[in-house]
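The following block contains the structure, expressed as structure tokens.
One protein chain omitted, others in place.
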Amino acid sequence: MLKFIGRRAIFAGFTILIVSAVVFGIFSLLPFDPAALTCGQRCTDQIVEANRIRLGFDKPIYEQYWLFLSGIFLGRTYGSGSSAFSCPAPSFGYSFNENACVTNMLVEALPITISLAIGALLLWLTVGIGLGIVAAKFKNRWPDTSSSVFVLLATSLPTFVTGLALLIWVTIKWKLVPLSLSGYVSIFDNPFGFFQYFILPWITLAIAYAAIYTRFTRAALLETLGEDYIRTARAKGVGERVVFFKHTLRAVLAPLITMAGLDFAGLIGGAIITETIFNLPGLGRLTLRSVYEFDLSVVLATTILAAVVVIVMNLIVDMLYAVLDPRVRIT
Amino acid sequence: MSELLRIEDLHVSFKTDDGAVRAVDGVSLTLNAGETVAIVGESGSGKTVTSLSVMGLHKKGSAQISGSISLNDGGTFKDVVSLNDDQIRDIRGRAVAMIFQDPMSSLHPYYKIGNQLAEAYLVHNPGKKKAAMARAIEMLDLVGIPEPAKRAVEFPHQFSGGMRQRVMIAMALMNSPQILIADEPTTALDVTVQAQILALLSKLKKEFNMGILLITHDLGVVAQVADRVNVMYAGRIVEEGAVDDLFYSPLAPYTLGLLKSVPRVTSKNERLKAIPGQPPSLINLPVGCPFAPRCEYKQHSSEAGCNTTKPALTGTSPTHRSRCHIPESLRHDLFAKELRELQS
Partner (left out) sequence: MSPRFALRRAVVVASASALLLGTALVSGSTVANAATTPKTGGILTLLEHAPRLDHLDPARIYTGRDLAFMNAFHTRTLVAYNPVPGTAGANIVPDLATNTGVPSNSAKTWKFTLRPGTKFEDGTPITCEHVQYGSSRVFATDVINNGPAYLQAWLDIPKDKDGNSIYTGPYKSTKAGQAAFNKAVSCSADNRTITFQLNKSVADFNYLATYGVISPVQKKKDTGDKYTLNPQATGPYKIVENSKTQLRMIRNSNWSKASDPVRTPYPDEVIIQFGLDEEVIDQIMLEDTIPTAMNFGGPLPSNRDKFFSDPKFKNRRMNNSDPYALYLAFNVKAMPCKEIREAMYHSRDAKALLDYAGGPQFAGSYATGVISPLVALDYAPTKVVGPGSPDFKPEGNIVKAKALMETAKTKCPADYKKATEDGITIDVRASATLNDTIPINEAAFARAGIKVKFNIISAGYYPTVMDPTKQKDMSNSGWGADWANASTVIPELFASFGGFNISQNTADPAYKAFEDKVNIAMKTTDRKKQAAMWKELDAYAMKQFWVLPTLFGKAQEVWGSQLANVFFWVPQGNPAYGKIWINN
């Protein structure tokens, strides 16, 4: 296992290096002058050139990349004279739009996105798997039919519609959940406030995913119920409930976990729409804003972070799969 | 010999969108202790449906079952057809156990062998975990798994095909059932392994004094282990009798066809004599003899009944009966002659 993790970690390191180099390369090819984007409408050549030097955009691309890489390990200093300042290691650059070190921005955004993703994950796994079980257990009867209505509705409604509808109706019109404008509160400081803050975003995200998981769970359960080993269990005299909840569900677990792991990784990369609607200053909103504003250092950092999360989640999913499915052995 | 199982006039049909599939159409048979009774037939002949009926494994909603399946549960006879779910579950795995065709897919891939075996015991002896595990190891040993204690904590994928079928047999025997249903137990296995498994079944039958209901399409297997044979075609038994009667003087044209289609060492240059045509659809069975469209001997029938009436199961000997409109004596001579030609 340790050997496996070690080898995968080295592989992951290389992948991240390549991703960062590719992203870096793409940005350098974009038809924008990154220095010109650092000042607004009153950019004079003088300001642009000064910022070009301050940001290191005057250097050749490989040197810029090297500065970026070394910044991660050594930190980086910007500017000169008494207005110089530095971003300590690990530094992913400096955002001139936000006047902040990118690393700090990521550190601020991450807990919000993680809270959003974990809560939504738990919610949709509960609802999705639960409904899937009910639908499979009562195949072609009313619980199954109503769950398929849910699936149809939830998959056809885009997130921005459900999110906005929830926010406007539940919060503003019905006042069921108080409108929280003051921003993120940690679960450790104020658990109730935390839940109030996240409940609608969780529901918004969970609706879309729960539908997919309902459909998947139902199909997987029904397929498994037709397996020979389920017949064997019945032939042993095992009761229907045990057949369903032990033998059948157990077989569906491994693919479900894999799916959940990858979906979770995707969410960390950015639940852009949900974060934007509910004004959650997480990674998704950060990415969206930085793309809109061509805040290249932030886009670069969020892209690399997303790649890291996907790679790490893949590793975790692989290890989980090995735990869940005895046929899979990691070597 | 005590009777373990008596199936009488069993009908099983399944509802489908195209109509009712009459999978089993009036089957009657018996199984005694210490005896191996084979049900032989092509796929779709109703042999597996019959065996699953004995286990009560058909879904209540989809299968319509009539007739009776009397099963000896430690001296008292119970009719599986009329039992409720809990009562059937109580019999399953205890009074009657079953092993299946494909040992690869019949074991749960995610549970350890020992646990899967133990579960069979625990279902009927709740709470006795230690005893269950001990029994599991004992059974593994009995079916010839070396180092049973060690193998018990392994997963199915760590076993070969033959070993898995031994595991399945061990699982079936966990509660010392009186009846063992073996549904194509060797079909998925190598020939050498087949013989071992059949020998094991014979040995265990004696040790446990069981009756084995053997479901197979393989006449070779039948010849090796069966005492009595029921040949099924299109959901009905077309011939029943002792194994020797059947092999040496078959009475149903279908049985003869089966025998003729068995490859023989002596006739290697000849092409296999397959029965022409396909089995009929079980949704719209012909009004006459279901085998009539494929029957080479129709012209010998004195009546025109082949196409209009289904023949009854009759025979001059009560232990050797068959369904055919051609007079039995005529068939006896005709078929015996063909068999002789085939063997020469």
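Chains: A and B, in written order; residue numbering restarts at 1 for each.
We adopt the following convention: a contact is a pair of C-beta atoms (placed from the backbone, for glycine too) under 8 Å apart; a residue touches a chain by one contact, two chains touch by 3 or more.
Remember, predicted model here, so these are calculated numbers, not experimental data.
Counted over the whole complex, the shown chains touched by the missing one are A.
Among A:F32, A:W66 or A:F245, only A:F32 touches the chain that is left out of the view.
In the full complex, subunit A makes contact with the omitted chain through residues 32-33, 36-37, 39-44, 46-48, 50-51, 53-54, 79-85, 96, 98-100, 108-109, 164, 167-168, 171-173, 175, 179, 181-184, 276-277, 279, 281, 285, 289, 292-294.
Everything that follows uses one rule, which is that only the chains that are shown with their structure count from here on.
Between subunit A and subunit B the centroid-to-centroid distance comes to 55 Å (mean Cα coordinates, whole Å). Contact residues of subunit A toward subunit B in the complex are 227-229, 231-240, 247, 250-251, 254, 324-327.
Listed in rising order, the residues of subunit B touching subunit A in the complex are 55, 57, 85, 89-94, 97-98, 100, 102, 105-111, 119-120, 123-124, 155, 157, 168, 171, 174.
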